[in-house]
Structure formats: structure tokens, C-alpha cells
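Left out: one protein chain. Kept in place: all the others.
The chains carry the letters A and B, assigned in the order they are written, with residues numbered from 1 in each.
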Amino acid sequence: MIDINTVITGLGIAGNQVSIPLVQQMLDLLPEIPMVKLIISFILWKPFFAALICPGFTTLGILLLFFPWIERKLCGRIQWRVGPHEIVWWLGGIIQLLADSLRFLFQEVIVHKDAHRPYFLQFPFLTFIPALLPLMFIPAGNIVAIETPYAIQIILAIICLFPLFILGLGWASNSRFAFIGTVREAFMYFAYEVPFIIAVLAMIVLYGTSDPVGIANKQTIWGIILNPIAALTFFIAAAMATSRMPFEIPEADQELAAGPHVEYSGIAFGLIYVLCYEKAYVLAGLMAILFLGGGSGPAIAGLGDLSGVIWFLLKVVIVLTTLFALRTIYPRYRLDQGLSIGWGALLSLSLIALALSIVLVQGGVI
Amino acid sequence: MEEGDKDRNIRILRSGVFTPLRRWGTKWSLWPCHFVTSCCGVELAHAFACGFDGERLGTLNMGISRQANFIIVEGTITRKMARALRIVWEQMPDPKFVNVIGACGQRGGIFWNSYNLTRPSEIVPVDFFIPGCPITPEGLLRGVRAVQEKIEGRDRTTIKFKTAELPSEGGKGKESRLPTTAKIFAPTPLIKVDVPKEVDWDFGRDLVKSLKAQLGGLYKSITITDKNRIAIKTTPENLVKVVRELSGTTGIDHVKNVNVIDVPHERKFIVEYMVSSYSEELMPVIITVFTEIGREAEPVFPSLTALWESVDYSEREMHDFFGIRFEGNEGMNGKFLLAPETQTPLRKDFKLEEERYVLEDGVPFAPKIELPSDLKMPVSEELLEEAEKSDDFVVLVGPHHTGSGHLRWIMRLKGDLIVDIIPDPGYVHRSMEKLAENRLYIQNIPLFERANISDPFNMNLGYVRAIEKALGIEVPERAKYIRTIMAELSRIGAFFYDSGILSLFTGHSTGFMYVWAIREMILEAVVRMTGSRCTPSFIIPGGIRRDISDDVLNMTSNFTSAINKRLRKFEDIFIYNPVFIARTKGVGVLTREEAIRYGIVGPFLRASGVDYDIRKVEPYEAYDKLDWEVTTGDAGDSLGRYMGRYEEIKQSLRILKQAVDAVKRMPRGEVISEEVLGEYREASKDIKGHLFHAYGNLVLPKGEWTSVTEAGRGTLLYSIISDGESNVPYRVRIVTPCWMNLRGIIEASKGERVADFWAVYGSFGYFPPEADR
Partner (left out) sequence: MKKVTVQEQGLGEKVVRHATAIGVAMKESVYPLTATVFYPRERKKMPDNLRGYLMFDPDKCISCWECAFVCPANAIQMKAAPNERYYPTVDYGKCIFCHFCVDSCSGGALKTTKIHDVAYKDMDEMLTLTEEMIEEPEIIREDKKSVEYVIDEHDLHLKRVREVDTLFVEVTPPVEIPMVSQCIDRASCIGCRVCEEVCESGAISSSIERGVLRMKIDTDKCTGCGLCVKECSMQILRLVKK
């Protein structure tokens, strides 16, 4: 009989385990059933843990299920009302999104006559590729799926694919509002992408590395304090990229009836509805790493590696909340104003940020 | 949708073990796609704003039909709108639900015999009906609960009546006859627009003298019909000359009203233009230039569009109503306000269904309505071809669109710039003018109020003042002040309504919620005064229905200071928000000359620099006794229009405070003029019990009675033509401010960017039901 430990070692997953002291003893006490041990070891294998649990699928799923609720509740609060509530009123309607997603799941998906059927149905699913791939490179604490020194660049490259899929959605819909929305999306894409990349570049210059774990470790002082201009640029560009207020220009509910998404219904719309949350999640993760010290923070006793994960998630949620609370504060800019902000103010800000980084590096601050 | 296309759709897990999950999900996720056609829309907004917050029940507003699963029909579905309702319903994915709220969508409510009405229940399957006119927010949420329970399997009406025994003793034991109708129609009424009246008005006599000298042989007669009212009779050939002369020398610069009166028994139409001036001394004077033309199938009449662009839409409207062809107006092909199949409905030979006063066989009576046969909402082919040629992009915004209001805007775009916008109104045209010809004077009060229930008191006040003017009634002092309070409350309410809509149009939902909290306060004051949140029908000829209590007065007085706390937050988050300023400043500029030429009215005209406020020019109620200022501006852009109105509201709060203090000091006493009550003068403190006695047989003296009122959104003109014998008006013409402002919106948006349209549209406070009437 093969010794299970040999297998685990043989697979090369033994040395790279997530260590959680609090439950370690419990894990050790588990009966020596071969398969259970194998499965647990496999789950706790860092790359797998990152992809499957955090920051991967599970966290994303939970976030998608609860974050819109948090957003709706927070907006409700700022707007002097309560938001979703009656579904389980003693918990403040916390499972609202479960109801919404079930409803979408069971609803009819209408494919209208003018739509290009295959693409119309494929694109909502295809968009998950750029949404999920970056998660492979984003570390939560020191847990990461794929470690590479070029992680930040890869993340950026994948994020840049996003608008292409939205263009695809709009194109396949073949509707006038979707068309205008798609064109607007394309315009905005160029306006924010350049400053966005420069802002990230500024941080890479500052840290001298583009390995996310390395960046996080280097931040004895958080990036947001070292280079606040880059942080501001990044944040505004993120708001543009996820089309949040005041840059909700491609979707513009009152003008274009949600732009590229106007023709989607049922689960296809459900997937698109969560798309911007996914994108925001990726960007917030990136922001947490670049500017907020990633998973750093006082270690929580007994949680081991999970401590970093929790700090990371906390920062992500704070960034997300701020990003989404913007819609209670601002009206929407016009397209030309959005573009001029992107190409004007934001681009200058990003260049200043880059200059600042160079000065800081030359000055030997970091 | 054709049958074959349906197969393209995808249905997942339609039945089986997942049914409970599916039911539960649908129950808590009813996303309504609204049909906010008219009045009920205001209460709907209250139901989903911070006062009641419909989102609590999981009903998130979603304006897009594909993603919603619940239609709430709020208000009238007209013949034009019926098509849109059917299309939207078909666009929605299964499972879907429909609630109809408000009497309009059930058996028609006050519009039950309108020629332009349809019943939603005959167009789409309806799950629940919620009575009310308008419904209260609670009613709407009760409807949502009822649908939720229906999904759970409990489909029930939420009220249970107990049947009691009716008295069976004391039969008359004799043959009896049922009373006929309360209405009296003169068989061949004498219609005269220029009934002379002796008034103390020296300026007018001089004016008539100078007009006579100036017009020479162009006129037939010039009469003073009332103070500040002059009627000039002329021939159809000379009309244009007279008007050109007036605009050239006298300084008349705008048209307030275009009206046609059908007199079938004399085989003629009377066509009249009411013109006036914004120059200082002529401001209060309204000159009616009228003429008579033969009553043919399609009589031809010279158009005045070349002179004043502001008459354009009104002439098209008259073309729809009477079939008169205004030579020179471009819009004479096809219908403007009405559905294509409707025939000249305001001609007297177009009869409406008569009231029935006896219930027959327990069947509720409602006239039969023929539905439009096809679902097409045509756009002119020429336009499309022309746009194709010049490489423009044509977008149809509305009538069911999150930001269209209930009319259709046909936009021609060149890139991001608006080349042209063609309005397609009439989706909420409920035919008030026709209905008014078939109702008692007193019954028209609730009717006209429904033109605009975000500004109900001013709508009442205008109509009632026209009647009072005709009867020569002086209103008791206390009633005057209370009416002033009501009118100002209503003006403030209308402003906040528009602020909310503007903030939604610019994408700012918080601004909307904040002002709706303020509106909730206003409505609380209104409901305590009158018993109804939005449709008070409280102002009646001679005064108000009953006195209001001191508690409510205190509350109103508190309101003037309590509003500040929330208003300041609204200012900080919306009005002075740099993004809002950037969106509205310098957008949709109308200069003083343009504003007058396009005929815009009210605060929007003042924002372009015209100092014209009827409350100062021709003071009514208690406005001349209170201390306040008219607000004007120079910018003439969206921000200027909005801020001008905002400043005006601060003045309104000043008026309100003073008026409430004055009423508090006054002794309690009569609130209805004894002159109008006659025998029933004991009811002068409270009309309860005697409304019909006192007003049922109200007959106005012969002639045309015109009143102008400064409503929340501008000049509101009522013109009542009475034959002096009937207790129903012969014709009532309403010119609402929004109808006049429509042209302004179009002209201000041309050349701006697409997104600017909403900033312009919102800044004009356009309220489609008010415009379409």
C-alpha cells in the first residue's frame, strides 16, 4: 500500500501548506483515512487554496452574494431609507441577493430577433475569463496561486481585455442604445487605461519589483502615504473602469437604459450584473496590494496564514465600499467631460505620480 | 412578437423540484418596470423614496423591460400608450406580473368616458387592481404584498365586506319616476367671445382708442370684456395683418393661447389667439384676436408660426382637435397629440358616453372601448430617409424609457451631438378639454387638478379663479390667505418634484431621495389640511371647502424652518456638487429674445431675464399684501433655470411663513363667500352637506372668462366659454406651462451633446401629464 504522506510529498504539495495553528490540531486528529488527508492537504496547498478559496472562487462567490446587499444597504442608509429589508427582517434582509439570483436563474432568457444568437449567449460567459484569471495572481497575504515576478503586468494585461468583452456584448445585442453605450465604453476605455497603467507603473518603480508578494512585504509605509497621487489616480481610474458614478457614462441608466446590457434578461443578465462587481473586486485587490500593504497587518493569534487573508479581505471590502458609495455622492459626468478628465487631469496626475515615485526612489526614501 | 421567434429564447428549469426555490426567488425579487404615465407616478415615487422605501420588499426599480418581471401601471393608458404597454409586456421574460394602480387604469376614474382612454386589463393580463386616485404609497405596497402572496399560492382580494340587511319597511307604494340628469344643456346656445363689460379701467379705454386708430379698417370691433381683457374681432384675411400690426407697433410679443370654438348650429368655428406683451405696462393685458370661419371638413386658416414660433404646437393641437388646417405650419400632416385613428374629437358632434345614475343588474357600468388594432408606433419615413442620407443616427427615446417621461423624443444625432429633436407628445393626453364640456362646473375641479398633481392647488386655483371672475365673487379674507398658503405649498412641492427628477436624470439618486423626504413633509401638511395627499380638490368657487385647524397651521409654520436641515444637506450633496454644476452650467442656453420667441413661461422665462410673474403683475389672493420678491436671472442655461427656481422657493417659504402668521392672527370665520352660497349661507364655514345644493346649478354669465395663474412651472391659463344658460361650460381651454415649455426644451437642446438633453429636460421641470392634459 502506498503511504499517503509519500504521495503528498511526491506531488510537491507538502511544503506549501496554509498553516492555521488554531485548527491544525484538529486536522492532525483526523482519522488516518487516506483520502480525507489527501483532500485536506490538497485544499490547504497554497496555490490551490488561493484559486479555490481565497482570493479565488469561494470568496468571490460570497462577495457577489453579499456585497451588492452591503452596497444597497449602505446607499439606503445614506439616502435616509433602509434598502432591502423585509426578506428576513430580523437580519436586515441579508439574503436579498440569493433571492435575486434565484429569480434570474429561473427566468426566461430572451434572445431577440436582431441579436446575433451565438455571441449574444456566449459573451456573458466569456467575460468570466478576464474576471477570474487575475485572481490567480493576486495574493491574499502570502497565499497566491501562481507566483511570478511579472504578476502585476499580467493582471493589467488581463484587466485590459475586459472592455473588449463588453464591446462584444453591445455588438451582439444589436440595439441602438447598446450601440451608443458600447461606443461610449470604447471611448472611456482609452481615457482611463493610460493613466491607470502609468499609476501602476509609478508604484512598480517605487517598489522596484512587480511581484505582488514582494510589493506587499516592501510596504513598511503604505503606498497610499508614500505616493497619494498615484493612489488617487488609481482610484479614479478604477471608478471609470468599473463605470461607477460619476463616470457611469457607458451604462447611464436614464440616458441609455443601461447601455450594452439593455437587451439581456434572465441568467445572462445576472452574469453581466455581477460582472462589474467582479471587476471591482479585482481592482480593489490590486489597490490593496499596491497601496494598502496587501495582507500586512497585526497578526491575529492562532490564525497563522489566514491572518493575512483576513487583513487583505478587510482592505478589499473597504476599497469596494468606498468605490460603490460614490454613487450616492455624485451625479454623472457627460461623455466629453469624462474623456477630458481622463486625458487631461488624470493623465497629468498619473505623470506627476510617476515623477514623484522616481524622486522618492532617487531620494532613497524606499 | 411572432410565434417563430419565441423559440430562440432559453428557459431554464421551468418546473420540477426547483419550483419552491423559483417561487421564493421570484417572490422576493419583483423588479418593477414602471408605467408612470400620470398622477399615480408621483405617489409611486413616494412609495419607492425614503418615506416608504419599496426596496425593502425586494422590489428594486428597474426601468428596463428585459430585466424586470413586474409591471406597475401607474395611471392612464391612452390609445397611444396602449401600444407601448403591450410591447413592453411582450419584451419581458417569464414569469411576469402586472399590477394596475389608480382608477384610470381600471374603469377610467374621472376619465371614464374619455375618447383617448383604454383599459390595461384588456391589453395585458392583470394580477391586481389597487383603487385610488392616486393610490397612497401604502396602497402600492399592499399591491406588491398581494403579488408576493399570489406567488406563494394565496391569490386573494385584501378586503372583505360584510353584507348587512337593507331596510325593507316603508315602501312608497306608488308609481315612481327616476330623476334624469343633473346637467342642463342649452339646445342652441349663443356663443359670444366678446361680451362687453363695464369696468373701471382707464388705461384700457385709452388702449382701445389707440388700437382703433392704429388698426384702421382691419378690425370689425374692439371690445373691453373685462379688466385687462380686450377682444378684437376681425376677418380671417385680416387676422395676420392685425397681428403683425400689433406685434410691430403695440409691442405685443407673445401668444398665450390658441383656441378654437366649435359652434355647429351656426356652422362656424371661432378661432382666437390670445396675445400679450412682456413690456412693462402691457404685461397684464391680454388681447384676444378672433375671427370666424366656416365649419367645413377641413377649413384652411393662415398660420402665425412665421410670426411667433410659440404658436406652432398649439396650432398642431387645434388641427388634431378640430381638423383646421393652419396654412404655413409644417406639422399639418398626421396627428400630433392624438393617436392616428382618432377623428377631430373636440367638434361638438363627437359625442361622449353619458353618465348613468342607476345601477342596472349589478353590473358596473363602463363604456366599451375599441383597442388599437396594431402595435405600430410609426415614425415618419421621410425623417428616416433623410437621416440615412445625411449619415445621422436616429434614436427613439421613449415613451417607455427610464429618462423620457411619457412622451417620445425622436433624436437625430451626429456623433455625440444632437442635430434635431422631434417631440411626439400625447401619450398622456386624457382629453380634459372635451371631458370638461360634459361635466358640471363643480365636477371639473377634480378633473383639472389631475393635469398636474405635483402642483394640485395651483391647478385648482386657476380654474376656480376664472369662475369667481365670471361671477364677480369676492373671497373672504381668511380663505384668501389659506389659498395662498396652499398655492405656495404646492409650488414648493412642484419644485422639489422637479429637483428630484433632475437629480435622477443626472444620475444622482441621493438628491432624489433627499427632496422626496421634504416632499413627504409637504404632503403630510396637505393631507392634514384636506384629507388627500395629492389631489385635494379643496379650493371651490368662493373659498375653500372648510377651515383648517390650528394644529395644521402650526405644522405648516414649523415646516418653513424644519425644511432647512434637510435642504442644507441636499444643497451640499447635490446643488453645489461640482459635478452637477459642470453638467448644467452653460448647457441649453436661451437668450431673452429666444425665450420669448419660443414662448416659454414661468421661472424658466425669468431665468432668461424677463421680469414677469403673474403674482406681481396681476396680483390675486393675498400676494399683494405679503412681502416678497420676483426672482430673475441672466444666464438662461440649465443651471440658471434651476437656481432661479431654487431662489424662488426661498421666497415661497417667506410668503408661506407670513401667510401662516397672518391666518393665525385672524379670527375664525367664514371661508366661503356667502354670495355664492345664497340660501345655504350657514355652510360658509364648512361646505359639508351642501356642496351639490350650493354649486350643482352654477351657471356662468355669457362670455369668455380668462384667468392666468402663476403655477409652479409657469403661466397657467384657463379660458372658460359659457353660454349663460347651461350648467356645464361650453368650452374650457387650458394652456399649461409645460405645454408652452415643450418648444423651449427642443430649441435649448439642439446642438448640445446627447447627455445634455437630460440636463435641459430636467431643468425645465417638464411634467408630461400637465402638458398633454
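By definition in this document, a residue touches a chain if its C-beta (ideal position, glycine included) is under 8 Å from a C-beta of that chain, and two chains touch if they have at least 3 such contacts.
The model shown is predicted, which means the values in this text are computed figures rather than measured ones.
A.B. asks: Out of all the chains shown, which come into contact with the hidden one?
C.D. replies: Within the full complex, the chain left out of view touches A, B.
A.B. asks: Out of B:Gln91, B:Ser310, B:Asn577 or B:Gln658, which residue would touch the omitted chain in the full complex?
C.D. replies: In the full complex, the listed residue that touches the missing chain is B:Asn577.
A.B. asks: With the full complex in mind, choose from B:Asn116, B:Gln443 or B:Ser673 the residue touching the hidden chain.
C.D. replies: Missing-chain contact among the listed residues: B:Gln443.
A.B. asks: If the hidden chain were put back, which of B:Pro32, B:Pro93 or B:Gly109 would touch it?
C.D. replies: B:Gly109
A.B. asks: Per the definition of touch given earlier, which of B:Leu504, B:Leu639 or B:Val732 contacts the omitted chain?
C.D. replies: Considering the complete complex, B:Leu639 is the one touching the chain left out.
A.B. asks: Under the stated touch rule, tell me which residues of chain A contact the chain that is not displayed.
C.D. replies: 74, 77-82, 85-86, 89, 325, 328-330
Note that only the chains that are shown with their structure count from here on.
A.B. asks: If you average the CA atoms of chain A and of chain B, how many Å lie between those two points?
C.D. replies: Roughly 48 Å, centre to centre.
A.B. asks: Flag every residue of chain A that touches chain B in the complex, lowest number first.
C.D. replies: 72, 75-76, 78-87, 93, 96, 98-113, 117, 121, 176-177, 180, 245-246, 248-249, 252-255, 257-258, 261-267, 269, 327-337
A.B. asks: Can you name the residues of chain B that touch chain A in the complex?
C.D. replies: Contact set of chain B toward chain A: 5, 8-14, 18, 21-22, 24-29, 49-50, 53, 55-58, 60, 63-64, 66-67, 69, 91-95, 393, 395-396, 401-403, 416, 503-511, 513-514, 517, 573-574, 577, 579-580, 582-583, 753-758.
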